[in-house]
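First the structure, then my questions, so here it is.
Every protein chain but one is kept in place in this view of the complex.
Our next item is chain A:
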């Protein structure tokens, strides 16, 4: 490979990102033997910059899960070495659990994941590493197997913010093959807004946060949150204030509806995107047994789809199919889209930088304006694998990460110390759309500050 600014960097790729020289299974029986005929754009960009792609990483099937337990390859075990007496294997988080674990265990320098509702940030938080979900529309999705197109983002995981930033810069280009990839003009506009609004007050200096306004959203400390994760968070906030940052309590009132809206939208799109898996053109095909009803294509496909999809994928396909049915569409799908708009408005109301993608400016509100938000990435530390189940708890893991996904905002989870159980706690820095640069720079300071704890 020779030159290139990522020369010598070892990168692992989540197994729902297409690689033409390696299988891309999406952790699904459906694609167990599938090797795509092309590389994803992000893979091509890594190759071109001299990165060494060492392999593919485990994930929840098609990215559907928060604990990386729904996989034909088995669950991902969190490699964190805790000094706590509880040494039961814990979840690495999902769905990019393999990508996070590979970085945390030192198998590679950087990994690519995908984040639909928290699938990069949650595993980063559970494994004690850095994970970036960029603004929607910045990194190309060509070659990323769609789970929910309107939410899916390619994300970057590494042990340092610097490594994340280097790879992010490599991948941050407009791609004509992805219709949702935004042109350079829009990126430049957001960057200009950011310079005028924020960097005029805070110059990005890591030794001082003077001039930076950090919002602490009150809705991001729900009752389900483990009390023990609050200790490192409190001391971190104190540290940031000590660096000169202004901490501002803010409210994002639609947050409590975000999780349900997210599951309706993501499942609806999943039911549509996964309709292509029939085993006809590619993937696993199961012949109907003798005497089976072959009068309709759907009856024939049912055998392949029942065998090819795991429990969680089947559950979400059914949920999404229902949400799109004529009777449910208005009450579920359209209602969820309305909530999604409200969530976006919540964010636009509190950020000092205007949203370049919003056609109208938000109403003047009494809310104070902030440059970034900071909140815990998860409600708890990594749960022991033997305790996880299909219960509703698994879905609550995403409660703190889905709002930024619905709004398409950049969010970076950085390690913020450990909880009482000795397991890592992650803090998320969230910014206005296109303010990835700001989020990364603040994340760097937060990461350093947490190290001082």
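Just so we're on the same page, contacts are C-beta pairs under 8 Å (C-beta built on N, C-alpha and C of every residue); 3 or more make two chains touch, one makes a residue touch a chain; residues count from 1.
Throughout what follows, contacts and distances are computed from a predicted model.
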Have a look at "Glutamyl-tRNA(Gln) amidotransferase subunit B, mitochondrial", "Ubiquitin-related modifier 1", "Large ribosomal subunit protein uL23m" or "Mediator of RNA polymerase II transcription subunit 27" and point out the UniProt protein name belonging to the hidden chain.
"Glutamyl-tRNA(Gln) amidotransferase subunit B, mitochondrial"
Answer key for A:208, A:325 or A:358 versus the chain not shown reads A:325
With the full complex in mind, choose from A:149, A:205 or A:420 the residue touching the hidden chain.
A:149
Residue of A:8, A:74, A:106 or A:179 in touch with the missing chain, whole complex considered
A:179
Absent chain, residues of chain A that touch it
17-18, 24, 26, 31, 34, 36-38, 40, 141-146, 148-150, 176-180, 268-269, 271-272, 275-278, 280-282, 296-298, 301, 321, 324-326, 329, 333
